[in-house]
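With one protein chain held back, the other chains of the complex are shown just where they sit.
After this line comes chain A, so read on.
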Amino acid sequence: MALGIIIGVSVIVSLLLIRLLHILYRSGKPISDKSPKSYSTLVVLGSGGHTAEMINLLLALDQNRFSPRYYIAAATDNMSLQKARSLENSLAEKAGIKVAADAVQYMQIYRSREVGQSYITSVWTTLVALVHALWLMLRVRPQVILCNGPGTCIPLCAIAFLFKIVGIRWSSIFYVESIARVRRLSLSGLILYKLRIADRFFVQWPHLQRIYPRADYVGCLM
């Protein structure tokens, strides 16, 4: 009996390991579907400078290819979603169309830790934030994730990676390190790079590309 459990567990663990290796092998490689129409896209917004950079990226992408779009920002950040709304309004105006109600959605997410919060209470708030992130990700199940720095992108990207392993949803994760990072990656960037969660990792200064050779140096977005 005990032996059976041990064998069963080891089989499951090995299968998961094989799956993980397979995912890591496939991650970072181009999507094989050669005639995609559009991908549902999750855009993770941060405060101030982060949002301005993300909006520049969105302006360079064909909105029909990245649709529907889900914007997500921290619950304490009212500015970013407002900026995303005015971006979407101007895009729709330029295209001369009315955006379908479900083509663009705006969501807020709990942050695991606010600036200055104590570490003890942040254990609890981190759990709440994780469950909330999981709930949002199950609803959205994005095929593309665009993020550029705020801490809120870590649970979302980790869950997306988990979805890949379990087979719930395959997604491509793109991370653009903030222009403010000249010599060192942000913590978010470091995690997504080191754990190979980001399929493509972009940096805006040449120095970072020399330290992190898997990154793409793309010049300044601003």
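To be clear about the criterion, a residue touches a chain if its C-beta (ideal position, glycine included) is under 8 Å from a C-beta of that chain, and two chains touch if they have at least 3 such contacts; residues count from 1.
We take it that contacts and distances are computed from a predicted model.
Q: According to its UniProt record, what is the protein name of the omitted chain, chosen from "Glycosyl transferase family 28 C-terminal domain-containing protein", "DgyrCDS4078", "Urease accessory protein UreD" or "ARABIDOPSIS THALIANA VACUOLAR PROTEIN SORTING 9A"?
A: From the listed options "Glycosyl transferase family 28 C-terminal domain-containing protein", "DgyrCDS4078", "Urease accessory protein UreD" or "ARABIDOPSIS THALIANA VACUOLAR PROTEIN SORTING 9A", the omitted chain resolves to "Glycosyl transferase family 28 C-terminal domain-containing protein".
Q: For the full complex, which residue in A:Val44, A:Leu81, A:Leu156 or A:Val176 touches the chain that was left out?
A: Reading the full complex, the residue touching the unseen chain is A:Val176.
Q: Touch as defined at the start, partner being the missing chain; which of A:Gly4, A:Pro30 or A:Gly167 qualifies?
A: Result: among the candidates, A:Pro30 touches the missing chain.
Q: Which residue numbers on chain A touch the omitted chain?
A: Touch set of chain A with respect to the missing chain: 30-36, 39, 47-49, 52-53, 56-57, 59-62, 65, 144, 172, 174, 176, 178-184, 186, 199-200, 202, 204-205, 216, 218-222.
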